[in-house]
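Yeah, one chain of the complex is gone here, protein chain that is, but the others are all in their spots.
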Amino acid sequence: MTDLQPVLEALDGDFENVVFEDSLGQIVARVPNAEWTAFAVAAKDAGFEVCVDVTAVDWMRQRPERFEIVANLLSMQHQLRLRITTTTGREDPSVDSLCPLWPGANFAEREAFDMFGITFDGHPDLTRILMPDDWEGHPLRKDFGVGSVPVQFKKSHQVN
Amino acid sequence: MTDERTAEETAESPDTVDLWVAGTEESQFSPTEEGAQEIARDDSGRRLDEQFGRVVDDDYVFDDEIAEDERMIINMGPQHPSTHGVLRLQLELEGEIIRRSKPIIGYLHTGMEKTAEQLNFSQGGTNVTRMDYLAPFHNELGYSLAVERLLGIEVPPRAAAMRVLLTELNRVSSHLVALATNGMDVGAISMMLYGFRERESILAFFEKTTGLRMNHNFIRPGGLAADLPVGWKDDVAAILEDIPARLAQYDDLLKDNPIWILRTRGVGVISAEEAIAYGITGPPLRAAGVKWDLRKEFPYSGIEKYEFEVPIGTQGDVYDRYRVRVDEIHESLKIVEQVMDSMPKGDYRVDDRKVTPPPRARIDESMEALIHHFKLFTEGFKVPAGETYVAVESPRGELGFYVVSDGEAKPYRMHTRGPSFANLQALPITMADSLMADTVATIASMDPVMGDVDR
Partner (left out) sequence: MATTAPGNLLITTVERAANWARTRSMFPATFGLACCAIEMMATGAGHYDLARFGMEVFRASPRQADLMIVAGRVSQKMAPVLRQVYDQMPDPKWVVSMGACASSGGMFNNYALVQGVDQIVAVDIYVPGCPPGPQSLMHGILTLHDKIMSGEIVR
């Protein structure tokens, strides 16, 4: 892309397999799974000091790789945001953890593990964070139902 | 609970009874000198001074080496008067000093991100507004901005100005609750009553405008649900006149109060590097000295038209966070005054009939309006496929919404980046090697809202 900021130009030049896209005015970098850590280190050195958020999307059968892991980075010195995404498959989904680089990704990756079942290699404490510890299943996957129950009408009466 | 004793057991030994006679058992504990107090001699003048408190031996923190097995793990919460909701902390204590701590969350997990996939885009506001329940307008604004970016529409200037008015007033009311609970947790219980008293006048204005005191679902994709009520300027002017005087009273109570300063200065310190590494945003980041406010850096909803300052602190302790919040209330009131004086005329929602419903009168006249109304309220408007991340500056920090749409009327994935979720990660490092009594002040100053953390 020709209209990238110079910071992102440098990143684009270093990595051939990474595709930079423009998504509704925001820059997204599609990174192959194997280069996730390398690209993240390069981004952090380029000035992205803050990892704002790590999350995942379950594409089910719509895309060849089922899960897409999305990390939002922020550079305070350059006033830039960058979104980096990678993919992982249906069997044993996993990706490298960003915790060694940005300790603030700790809780977010635990939530992605809890909700989707994606393993983050190198995470210091990958356990369930939002659901009870003995919960089975990963709620935000598309094949996990909402769990709605039929509405019950109780025998209470209104008091005026 | 040993109610269940099988019939066989009682039938087996009906005659033998367990008797315990006091004083006949072997003593498990042989008394040692450990823990015995030093009784000071009567004729020492210093003893009287110590009793009166004129002389204090304050070296209890630097005691002798405590053996490893003398650490105690205690549990604080989830039901606790001072944890700001259902936060559970596991503290590893060595005497009164916290060596390690671990926040355990999830006690308010509501599955809001899963619910968002079942509700269509204009119903999403009802879901999202209950996440950070002290700043509901900010949640709705972030979500609406994300959906509007996916739709590719811009709201008219009056809608943008109304949004700024409501969110800045919401910032004031949220910081008032933060001050109230902060004061109450540290011990200034009257702050609780004062904070909620001021909040009532703002909530009365919200009720007049939106119909609800909290969780309004008023800022929707495409604009707002309704226009401001007649006479809103008088209500806002009354708020603007009332609150600064009251804030001066709170400063009298807290700002130079030696007890407050003793309890909050140097407590719960987060340095700027730690804050940036942990992704902390909002008043804790600004109190550490980093001048970063999304309203200035990535402005939204026309807020760049208004003049305001971003207060920062120096030391990153509880006292600085308290000052930053009080100063932010003043700045928000400045913005509210500017919005009130310069509110543009016009429509309060975008004109695109595919997104906002037509006025009710038109439905009787035009078939097209009827069809639009029908489609909007049964199926909802379809949003083109795409993904976006929009962040707003909520009273707690960067509140971001990552919305993915696949062309349907419901979001494919909606993820909220809650500021309290990230801010809580810093609790273990702020509380390490500090005293147990400072825990409450630290948590109160981080101002977590558990609805935001657990969603």
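Letters are used for the chains, namely A and B, taken in the order the chains are written, and counting of residues starts over at 1 for each.
Keep this in mind: contacts are C-beta pairs under 8 Å (C-beta built on N, C-alpha and C of every residue); 3 or more make two chains touch, one makes a residue touch a chain.
Just so you know, these numbers come straight off a predicted model, no measurement behind them.
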Of B:81, B:231 or B:258, the residue in touch with the unshown chain: B:81
Full-complex contact with the absent chain, from B:102, B:197 or B:354: B:197
Listed residues B:111, B:266 or B:289, member touching the removed chain: B:111
Touch residues of subunit B, complete complex, unshown partner: 78-81, 85-86, 106-112, 114-115, 126-127, 130, 133-134, 177, 192-193, 196-197, 199-200, 203, 213-215, 450-451, 454
Touching residues on subunit A - with respect to the absent chain: 130-132, 135, 139, 144-149, 151-152, 154, 156, 159
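Operating definition for what follows: only the chains that are shown with their structure count from here on.
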Footprint of subunit A on subunit B - complex, ascending: 105-106, 109, 111, 113-115, 118, 149-150, 152, 276-280, 290, 292, 297-298, 386-389, 391, 398, 400, 402, 404, 406, 412-413, 415, 417, 421-422, 424-425, 454-455
For the subunit A and subunit B complex, residues of the former touching the latter: 23-26, 28, 49-53, 55, 57-58, 62, 70, 72, 76, 79, 81, 83, 102-108, 111, 115, 128-132, 139-140, 146-147
